[in-house]
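Removed from the display is one protein chain of the complex; every other protein chain stays in position.
Take a look at chain A:
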Amino acid sequence: MQKLEAEVVASIRIGPDICLLRLKAPAIAATARPGQFVHLRCGEGLDPLLRRPLSIHDSGDGELTLFYQVKGRGTAWLSRQHPGSKVDLLGPLGRGFTLVSGRRLALVAGGLGMAPLFFLARQARELGNEVDFFYGARNSRGLHRLEALEDLGIRLFIATDDGSAGFRGPVTALWEKQLKDNHYDRAYACGPRPALAAFARLAAAAAVPAEVSLEERMACGFGACRGCVTALRDSRGEKYYENVCTGGPVFDVAAVCWEG
């Protein structure tokens, strides 16, 4: 875990409010694992105050790539940073996905949930896994990086709510269809919480070990404030709160308390 000033290599708008940010951060890139995140200062003053957690979209050659949506003032500030400017970041933070090799994997992404799963898909391929990547969005305009995904040598399955691309319906329904005929050794997902809950139910029914990357409002990002918790169940079924920043953001679906 490091705190450093990273230089912006490129800031590319790939949709009306979707950006790719490449940062020169060799110390973080060298140790980053899929599913981990960085915590960025988005501005020079005291408002916005808190850092913004962004999952690592890809990492390598001394660079980190972040994929994010401009949602508020912080991310708007970030999107205005040009090559050469410096960004204050902490990272790599959190626990990433469990990596396996030589297996058959399903990756299920809802909308921006594609961000951390891209890095996972690339590393999973390098470890000799067969990867089916399920990617859903509201409509075709919400699908990004399709070519880059295909270049990973994965099988790409597309779903949109309005049917403007691929399967019409939720991405979890598309995965459910494939689950009927295919066996997966492991499954991973990131996306809106209701989609993750559906993913968890399907994984449990098919007895596929599965992990999800969760999102929660965060302050410190390194476990001090206990602000970003999610409810988990321990081995005796007792509910407790765990930090998303240090206990996660990746959790085993069986541990997550989906009802709240």
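The rule we apply is simple: contacts are C-beta pairs under 8 Å (C-beta built on N, C-alpha and C of every residue); 3 or more make two chains touch, one makes a residue touch a chain; residues count from 1.
Definition applied: contacts and distances are computed from a predicted model.
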Identity of the absent chain, which is to be given by its UniProt protein name, from "UDP-N-acetylglucosamine--LPS N-acetylglucosamine transferase", "Thiamine pyrimidine synthase", "Carbohydrate ABC transporter substrate-binding protein (CUT1 family)" or "Dihydroorotate dehydrogenase": "Dihydroorotate dehydrogenase"
Full-complex contact with the absent chain, from A:L152, A:A231 or A:A255: A:A231
Contact residue for the chain not shown (choose from A:H82, A:K180, A:R217 or A:R236): A:R217
Option touching the unshown chain, where A:I12, A:A30, A:L49 or A:A205 are the choices: A:L49
Chain A residues touching the omitted chain (full complex): 1, 3, 41, 46-51, 88, 90, 216-220, 222-231, 239-241, 246, 260
